[in-house]
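Got a structure here, written out as structure tokens. Questions coming.
Missing here is one protein chain; the remaining ones are kept as they sit in the complex.
Read from first to last, the chains carry the letters A and B; within each, the first residue is number 1.
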Amino acid sequence: MVKALERHRDGREWLASIVVWSAAALVTATFCWLLGDILWHGLSHLSWTFLTAPPRNAGREGGIGPILVSTALILGVCLGVSVPLGVGTAVLLAEFTTDASLFGRLTRRSLDVLSGVPSIVFGLFGNVFFCKTLGLGFSILSGGLTLACMVLPILIRSTEEGFRAVPAGYRLSAAALGLSRTTTLFHLLLPAAVPGLLVGLVLGVGRAMAETAALIFTSGYVDRMPESLLDSGRALSIHIFDLSMNVSGGDANAYASALVLVVLLLAINRTASWLAEHWLHRRIITI
Amino acid sequence: MDKCLALFMLKKYAALVAISMAALMSVPASAGGQATAADQLTGKLVITGASTLAPLIGEIGKRFESLHPNVRIDVQSGGSSRGVADTRQGLADIGMVSRAMKDDERDLSAFPVARDGVCPILHQENPVQALTDEQIVEIYTGKISNWKLVGGKDAPITVVNKADGRSTLEVFLQYFKLKNVEVKAQVVIGDNEQGVKTVAGNRNAIGYVSIGTAEYDAIHGVPIKLLPIGGVAASTENVRTGVFPLSRPLHLVTRITPSGLAKAFIEYAQSKAVHDLISQQYFVPLAH
Partner (left out) sequence: MTSSASNTLSRWPTDRLLLWLLRGAAAIAGAIVVLIVAFLVLEALPVLRHVGVARFFTDPSWHPAEGFYNLTPMLWGTVFAMVGSVLVATPLGILSAVFCHYYAPPAVARPYRWLIELLAGIPSVVYGFWGLVVLVPLIGAIHPPGPSLLAGIVILTIMILPTIALMADASLAIVPQQYLRGAAALGLPRWATIRGVVFPAAKSGLCTGVILETGRAIGETMAILMVCGNVVQTPHSLFDPIRTLTANIALEMAYALGDHRAALFVSGLVLMGMIAALVAAADWISHGRIYG
């Protein structure tokens, strides 16, 4: 009887193994198909001139230099606004509000609703609020601020999860030692919560770079090198959209731009990961 | 944040001052009789509207900027209606509209800059070579639903229509005297390239797109073919000579009679100097 139970359990384990490996294989295969497609079509058009020259002939020729600069600026504005706001809110929700507090509940619910707002609605909202009401016009600043709104819920929710994961022991020990809440936060809790923050950052940067509909109405379509944050600048995702859907014969450069975007993302993710590991997390020595 | 903004603004003004100084010191060489006026053109034009026109006006804008270094032409996308609305509200200096002007848009001044034809497209491997107007109407209203009824293979027809409000749709419906409620489509698309890719990926599809887009793609190896209408082959050449029946004008619009920079730009866009740019984007320059 025991042997039969053991066999049943082993069978289940074996089945679980198969299912998990197949799931991973399926996911890997699909993504490799997609990435392979981009690589195959885009690699031949990549060159140093492509990365630095301005676009010509509606983007069919030339490169994406000014567009990379605009994208970097938009991302910079987005992260510069959303990271402090996001981490601050997450800290408040995780550390300074009880689970029963109305403020905490309302904020979390509204953030969840915010995470589901369609990108086009953000674009329209950004256009009316940032471009018209605040008078920023079509600009990198408007685009970055709109993206910050989109990225906030993801950042906040994952950072909050990161904070919840920190063992209560840390806080209790800090209180026992007489440390102020601020010191506990900056020296103990933030470094310990870094994995959650990192996931939020990676997902947020991903979402920001991937956005098209929100940026068309806010940071605009101009593919000139931007001279200030108030200039309109075309983001890489919009350039890819224009080349593949609006300009005939733009496919080749669309693929090359997509490849550049993928490589850029890889670089950003790896850098963020490395920074988080070596700079913040290492402060904590876990037993 | 504020400090960074201030620094950026400073850089921008410094750059503009430097450029103006350089421009003032160099001898401008401009075409036409605008030699003295060219140096003094400064400012920024914001142009919004149809995404079909945006690449073309962007290119014209770049050439205009190279002739007048103090000028900035910012072209934004967003659709013909946005072009009209923004121009009316003063949020844009010039609007781009990719269709004939409607009756309720008489308050705007419209300046045609090019023409574009619209033609049906099929997959290259579809044996059907031509369709009569009645056949196209019946296919689009769902009365004919299999290619064998018009001389093709025995396969169901996938009808590709454009989304409501698009100018290509309106031109198409107007010519074939249809209303959008009567059209029974299996796929609805937004931009021209989406239409081309949909038809290229489906051997039994029929759609209609701008001739410029279709011609460019067909020449560059995309597996589509353009159908003639009323016996006239679909080509930008035929649209230019006026023989091809289905075409739409592309306009720049302003709220009041344009003056200064806007006037100079519109005149430039309508001049012979940009005919090569218009042909490069596969539109048809207007004869003067």
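Things worth noting here:
As a working rule, a contact is a pair of C-beta atoms (placed from the backbone, for glycine too) under 8 Å apart; a residue touches a chain by one contact, two chains touch by 3 or more.
Treat the numbers as computed from the prediction; the structure is a model and nothing was measured.
For subunit B, the residues touching the chain absent from view are 51, 78-82, 84-85, 155-156, 158, 163-166, 180-181, 185-190, 194, 197-198, 201-202, 204-205. Within subunit A, the residues in touch with the undisplayed chain are 9-10, 12-13, 16-17, 19-21, 23-24, 26-28, 30-31, 33-35, 37-38, 84-86, 88-89, 91-99, 103, 105-122, 124-125, 128-129, 149, 152-154, 156-158, 161-162, 164-165, 167-168, 171-172, 175, 180-182, 185, 195-196, 199, 202-203, 205-207, 209-213, 236-237, 240-241, 244-245, 254, 258, 261-262, 265-266, 269-270.
In this text, only the chains that are shown with their structure count from here on.
A straight line joining the Cα centres of subunit A and subunit B is 34 Å long. The touching residues of subunit A, when paired with subunit B in their complex, are 57-59, 80, 132, 137-138, 216-217, 220-224, 227-232, 242, 244-250. The part of subunit B that touches subunit A in the complex is made up of residues 1, 4-5, 8-9, 11-12, 15, 46, 51-52, 54-56, 58-59, 72, 74-78, 91, 190-194, 196, 212-213, 216-217, 220, 280-282.
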